[in-house]
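Here's the structure, in structure tokens; my notes come after.
The complex appears here without one of its protein chains, the remainder shown in place.
Read from first to last, the chains carry the letters A and B; within each, the first residue is number 1.
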Amino acid sequence: MKPRDSSLSRRELLRLGAAAGLGAAGLSFVGCSRESKDQVVVSRPEEFQKLDAADQFNLVNYTLFMHIFDTLVELDADGKIVPSLAESWEVSPDGLAWTFKLRKGVKFHNGDPFTSKSVKFTLERYKDRKLARSTWWTELDKVDTPDDYTAVVRTVKPVGPMLSNLITPTVMYSDKQGEKDGPTFYEKLIGTGPYKFVEWKKSERFVMELNADHWRQPLPKIKRIVYRPIMEDSTRLAALRSGELHMADTIPPDQVKVLQSDDKIQVLRVMAWDQLYLGLKCDQPPFDTVEGRQAINYAIDRKSIVEKIMEGGRPAAAIVPQGVIGYHDGLKPYPYDPDKAKSLLAKAGWKGGSKLKFIAPQGWYPKIKEVTETIASQLQAAGMDTELTVMEGAAFTQARGAGNYNIYITGGASWDPDQMMDQRIRNDVFKSGYKNQKVFDLILEGRTSVDQAKRAEAYKKAQEILYEEGSMVWLFQMEAIYGIRKNLKGFTAYPFKVWDLRKAEIS
Amino acid sequence: MTGTESPGQPKQNVVEKGRTNRRFWRSRRAVFGSLFLLGICLCALFAGTIAPADPIAVSINNRLYAPAGVQGGGRYVLGGDQLGRDVLSRIIHGARISLLVGVSAALLSGTLGVGLGLLAGYYGRTVDEVIMRLADIQLAIPTILLAIALVGVMGPNLRNLILVLGITGWVIYARTIRGVVLSLRETQYVEAANALGAGDRRILWRHVLPNVWTPAVVIGSQQVGFMIILESALSFLGLGVQPPTPTWGAMIADGRGYLATAPHVTTFPGLVLMATVLAINFLGDGLRDILDPRLRL
Partner (left out) sequence: MIAYIVKRLLLSVLVLLGVSVVVFSLVHFAPGDPARLLLPDGALDEDVAIVRQALGLDRPLHMQYWVFISRAVQGDLGRSLYYKQPALGVILEHLPATILLTFSALLVSLAVAVPMGIVSAVRRDSPWDYAGMLLATIGQATPVYWLGLMLILFFAVQLRILPSSGRGGIEHLILPSVALGAPLMALVTRLVRSGMLDILGEDYVRTARAKGVAERLIVLRHALRNIMIPLVTIVGLQFGALLGGAVITETVFAWPGVGRLVVDAITARDYPLVQAATLLVAGYFVMINLILDVLYVYLDPRIRYA
């Protein structure tokens, strides 16, 4: 190339550089506050979702809302329902009316009083079927407010899980604020809770500050809570180890050793009410026979998956985990018996030859790839060849919802048996094709009895039948592992994967 | 750039040929590059016989087995991965698939890109404009979106992965080739050929194509490595090959969680990947040295 007689080139280079530099400098940096005793920074690999408590189902939202809002009742650390904004309650003999006596003198962050009208406003919103949590309230008729501190929730049919449905995320909103601010009133996040909402920078952080006027004494000790979503496991752990976080949620089991060797960090393991299971397509071989379904139960070595891969948790037997109403302690996880599996398969008439479609959601659960690959190899050893596809999440929900599988893997987290059994078994939302009217009736009974003992009995009976012939192969209960810096004391983690900083402090 | 010989003619001179070969062998890089790649190709071809263990058999008792020489290790030379499979065997088998992905994707995007670049540069004006705007559209669409959509609709398998990688890579060829053709267009011999009445296609084939062949090969050789890395990025996002297929990219992505506890799971495939890309680059440099040392791309 012939040389050109101009000094443009250097100028251009400088111009390019200057433009880049100006571009970088001209944009404002966001300063972040330094660590202090009054501020706690925590992280989970999940983003805070939409602002409307009635329209989401995300555990981070539940957790943060629990600090900003109050609910009528709460679960304590042992899983028992205890009063919160409702001091006492009773249910009518026909089960159609729940009367709640409300706490007096509670104010919202903007000064609005908490009254029965707030309860009415909050609950009657759920009639809008577009809201994600409206399915818990399909039997709601209306809420009567005989006086300021009594709310009567009326339903068209008895609702067994009523109290379970009233814990988080069913937070109480101010009716006055709702009227004043219109349909997007929830965006202001005004509640009655011990913390006030400060700011939400999407994907970056969610900040809350202590509400000094909270009704519950003693007040929490931590003045400011910052939540930072960090998706990448290694990064989140690094932030914990470097001191940038006080608590990191969802620690992968293999990293536990690394944390334990650090004397400033402790590891908290909580057996969660979250179990992983395989869903079977019951209208196609080999799972269209009871023998086929039992075969796959025997073919899986749950113990070694729990010990070697998950390094925590325990094998599961049925849909209701220990600690939740309806738990059946007589049902034990299927033992690992590949020979029995083979003989059952033979009885089912399965000769092999074709591959079973095994779908899994990518990234939803830790170690999903390892678990499914191991299961696939165990199934193959027992005579069931599978074609494993770890699909992108949305594609997975599509395939699962359409019944486009032989086997799928999914988890289920809940604090009331109705939440999973009604939808996944009685309504068969995943199109497994499993039908057993007796089981359906038992589930319906559980949903419509307000007598909690009766509910428990119904669920236990249902599980006994499902154990023999159900469409779900229960794998194991998962452990939630938290990494906590030792100077954060009083951190509470509930079994339904929500944590609580209201009693915590930095020492 | 135009020497006294016409670039379209192969180097007939015997002395010239000897000099060419000698230049290649003198370049230490090119030699190292080709030898290493030869080794990788052998691995790819004879993976079944070379690999000491089954790359797919899950053995959860051997999870994260330390490599030989490290305390606790021994069974597997390079250690076991997160499901107890031999890392070395997976690397050897992975050579086959990673190379397949890299080369196929580079070929696909290369063919597409060179073709479009030729058309754009030679015919100019509207054709050029249209193709360059297509390039803009292509570049503006996130690869990930393309990957998810294509993989989602057609299924997550190797063929679709190659398709996605191939479709996203054509622009760099097209733009460079177009630039080369644009400059060539003005030179004397093309004008002469035109004056002599040679048709477009003949000019393209005999005079233009041989000149773009060199930069295309150089870019292509770089792109192979790039495609393998891109496969790794897609694996990181969960859009790569399905388990239990071993590719270097998937091994690096899947093993990254163990960087602090069992670094051998990601590091060994990572080192092999790096060495392969290095070798490809050296070979590309060497090729360029022979084909046209004055062509610097």
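Here is the rule we go by: contacts are C-beta pairs under 8 Å (C-beta built on N, C-alpha and C of every residue); 3 or more make two chains touch, one makes a residue touch a chain.
All values reported here derive from a predicted model rather than from experimental measurement.
Engineer: Specify the residue from the set A:E47, A:D181, A:D213 or A:D337 that touches the hidden chain.
Structural biologist: Answering carefully, the residue with contact to the hidden chain is A:E47.
Engineer: Tell me which stretches of chain A touch the chain missing from the display.
Structural biologist: 1, 3-4, 7-10, 12-13, 16-17, 20-21, 23-24, 27-32, 47, 49-52, 55, 57, 129-130, 132-135, 201-205, 228-232, 234-236, 238-239, 241-244, 392-395, 397-399, 401, 410, 420, 423-424, 427, 429-430
Engineer: Name, in rising order, the residues on chain B that touch the hidden chain in the full complex.
Structural biologist: Touch set of chain B with respect to the missing chain: 124-125, 129, 133-134, 136-137, 139-146, 148-149, 152-153, 171-172, 175-176, 179, 182-183, 186, 225-226, 229, 232-233, 236-237, 249, 252-253, 256, 259-260, 266, 270, 273-274, 276-278, 281, 294, 296-297.
Everything that follows uses one rule, which is that only the chains that are shown with their structure count from here on.
Engineer: Round to the nearest whole Å and give the separation of the Cα centres of chain A and chain B.
Structural biologist: 43
Engineer: Report the residues of chain A in contact with chain B in the complex, numbered from low to high.
Structural biologist: It is residues 1, 233-234, 237, 252, 254-255, 257-258, 304-305, 308-309, 362-363, 369-370, 372-374, 376-377, 388-392, 394-395 of chain A that touch chain B.
Engineer: Residue numbers of chain B touching chain A in their complex, please.
Structural biologist: So the residues of chain B in touch with chain A come to 1, 57-58, 60-61, 63-64, 82-83, 148, 151-152, 155-156, 238-239, 242-244, 254, 256-262.
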